[in-house]
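Yeah, one chain of the complex is gone here, protein chain that is, but the others are all in their spots.
Chain naming follows the written order as A and B, and within any one chain the residues start at number 1.
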Amino acid sequence: MNTLLEVTDLRTRFHTPEGTIFAVNGVSFTLHEAETLAVVGESGCGKSVTMMSLLGLIPIPPGEIVSGKALYHGKDLLHLSENELEHIRGKEIAMIFQDPMTSLNPVLTIHRQITESLRTHMGMDATKATQQAVHLLDLVGIPDAARRLNEYPHQFSGGMRQRVMIAMALACMPGLLIADEPTTALDVTIQAQIIELAMRMREQLGMAMIWITHDLGVVAGLAERVIVMYAGYIVEEARVDDLYEDPRHPYTLALLAALPRADRRRGQRLKSIPGAPPNLLVESKGCPFAPRCELVAEQCWAANPALRSVATDHRTACWFDVKGMQL
Amino acid sequence: MSSLSSVASLAADTLDAPPLSLGELTYRRFRRHKMAIFGAIMLVLLAGYAFIPALFISEKYANYTDTGLRLNAPSLAHPFGTDTIGRDILARTIYGGQISILIGITAAVLEVLAGILIGATAGFYGGWIDAILMRLTEAMLNIPQIFLLIVMAKFFAGGIPDIHLLGRTFSGSVLVIMMIIGLTSWPYLARIVRAEFLSIKEREYILAARATGTPTYQIIFGHILPNCIAPIVVTATLGVANAITLEAYISFLGLGVRPPTATWGNMLEGAYNYIESAYWLWLFPGLLIVLIVLSINFLGDGLRDALDPRSRTV
Partner (left out) sequence: MTRYILRRILQAIPLIFLLSVVLFVLMQNIGDPLATMGGRTVTRAEDRKRLERQLGLDKPVLVQYVYWLVGNDWTKVDLNGDGIPDTPGTRKGILRGDFGTSLISMGQPVLEVIWSRLPNTLLLMVTAEIVILLGSLLIGIYSALHQYSVLDNLLTGVSFIGYSMPIFFVALVSIYIFSVYFKRWGLPYLPSVGMYDPDVGETLGQVVSHMILPVFSISFISFAAYSRYVRSTMLEVLSQDYIRTARSKGLTRRNITLVHALKNASLPIVTVVGLDLPLLLGGAVVTERIFAWPGMGRLFLDGVSRGDTPVVMGILMLIAVAVVIFQIITDIAYAWLDPRIRYE
């Protein structure tokens, strides 16, 4: 498979009155064409910031992309001009966001919000764009598409709005779709529908996807590869089956252990991860997970383990070999 | 500040330090607001200007007319020049400052008292009391304040005789102006107070207080009011500036405080007839008005920032 996106050592920081926030600390990964990559981690671990940095959507100031490369079809996204980035956003790389209510412009019609991409990037005229927009809404499962095209976001339900967002994102048939927790704000039943829709679209368009989520349950069945992030670092990276069957990082172990399971005994407590989310105001000297790790030892505080290979296509950032362990 | 809010949503809760008290947080934000500090300093200086030299220069001197010296340009003897009947302008700006500041503060106090009274009553009791009071408030807001002031100033003109206090004589019109400004400014604050009361009234801690039998006045003054102090303080502060400006407008139109009592506003009365020939007639009192209003605006903005974290920053 061809490489679509190659990110190397991305570091993003924010300069605030309270100090510098080390949001992304040396993230590297590769994405192939038509491949689906899941990015997993708790709130604030840097998953969104990483992706937004790629598209130049981080407000600068107070943000700063300190270093890194992100090669997309040979071009380094992090060093493109705003103009050049505008040609890539929406057209080659599209993004959908978490809250469909606030992510859609309340005073513009859906028609406007879909067709403007088509007209800007594909040069379509008004009629053609409208036709295509109706087609798109049909595709994502909005009934009575032609009429609803002229409505406003508030006239749609939550799940419908997310479908509209997907339609908007896919309008120009991008090669890569980045989905930033698109189902977190939705009901569980709607969640399933949206995921199924995304998978269908992926099939039809042959597009690559990066799916950001904090929910390990969503990942299985959707992604081919997974990266697990913590405090702005990648702590484990593997093929999806390998991650579930053979987790190699204490954090991944903890996440898996925390999943509510149907086959647990009644009365058995849910296992949560002790401790508080990490303080991103300091660049950690040792392993960022040390304060909460059940397997922590001296060397974990002294130095930050780098990612190392532990199996084919499977890397982890831990001093120990936690193969076969269970929490 | 807009980019910071999105940063906050991107980064996790990061503070390990113990949480600051509300007072400390307020002070920190205020301190960061350099303009507000500047405003506060300017205000202290202006107040000093109005009151301290009065220890050396008597009011008699400020009112002393010497028509032989009329319309003199600024000189060493009269650093701000003399006015149309020979009075020293510098001295008059000092005493005028006292009256202007006094009027500003008193009118604002009146505005706050009336505004809280009406707004709280309307917001707390609701129903037809609210309906009547709000119709009245709306009616008053619909008439531009200056028009009301002009009419009331004319009506009450000469209504109150001169006041003799602390060995000085004040024209009764000072009280008149104070009152009418205060009595026409309350609708703005009343609306804000009412809105706050309406929303706070429904909160759970109020329901709890009522359930435990707390008497009404204690609920109003002890529970609800302290929670809407922020907008009241900000509006009151800006109300002082507003009152000083209004007094200036009214006096400028010839309906305000009557001479010989000086205010920064009435010193500008008729000054436009002398634009070409005697700029010092209007320049100095005018500048002082601009300075004090500016300082109050800075201060009020800083207070608003400090007291209301959700307020829009400019």
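Heads up, the rule we're going with is that contacts are C-beta pairs under 8 Å (C-beta built on N, C-alpha and C of every residue); 3 or more make two chains touch, one makes a residue touch a chain.
A quick note: this is a predicted structure, and the numbers were derived from the prediction, not measured.
Asker: Which one touches the absent chain: A:His121, A:Arg202 or A:Arg248?
Answerer: A:His121
Asker: Which of B:Phe80, B:Phe170, B:Trp186 or B:Phe298 touches the chain that is not shown?
Answerer: The single option touching the absent chain is B:Phe298.
Asker: Which residue among B:Tyr61, B:Tyr125 or B:Tyr279 touches the omitted chain?
Answerer: B:Tyr279
Asker: Touching the hidden chain in the complete assembly: which of A:Gly74, A:Pro106 or A:Gly324 does that?
Answerer: Once the missing chain is taken into account, the touching residue is A:Pro106.
Asker: For a quick check of understanding: of B:Ala73, B:Ile146, B:Ile163 or B:Ile229, which residue touches the chain that isn't displayed?
Answerer: Per the contact definition at the top, the residue touching the missing chain is B:Ile146.
Asker: Residue-wise, where is chain B in contact with the chain that is not depicted?
Answerer: Interface with the chain not displayed, on the chain B side: 1-3, 5-6, 35, 135-136, 138-148, 150-152, 154-155, 241, 245, 248-249, 252-255, 268, 271-272, 275-276, 279, 282, 286, 289-290, 293-294, 297-298, 312-314.
Asker: Name, in rising order, the residues on chain A that touch the hidden chain in the full complex.
Answerer: 55, 57, 82, 85-91, 94-95, 97, 99, 102-109, 116-117, 120-121, 151-152, 154-155, 165, 168-169
Note that only the chains that are shown with their structure count from here on.
Asker: Please compute the C-alpha centroid of chain A, do the same for chain B, then give the distance between them in whole Å.
Answerer: Between these chains, centre-to-centre, one finds 53 Å.
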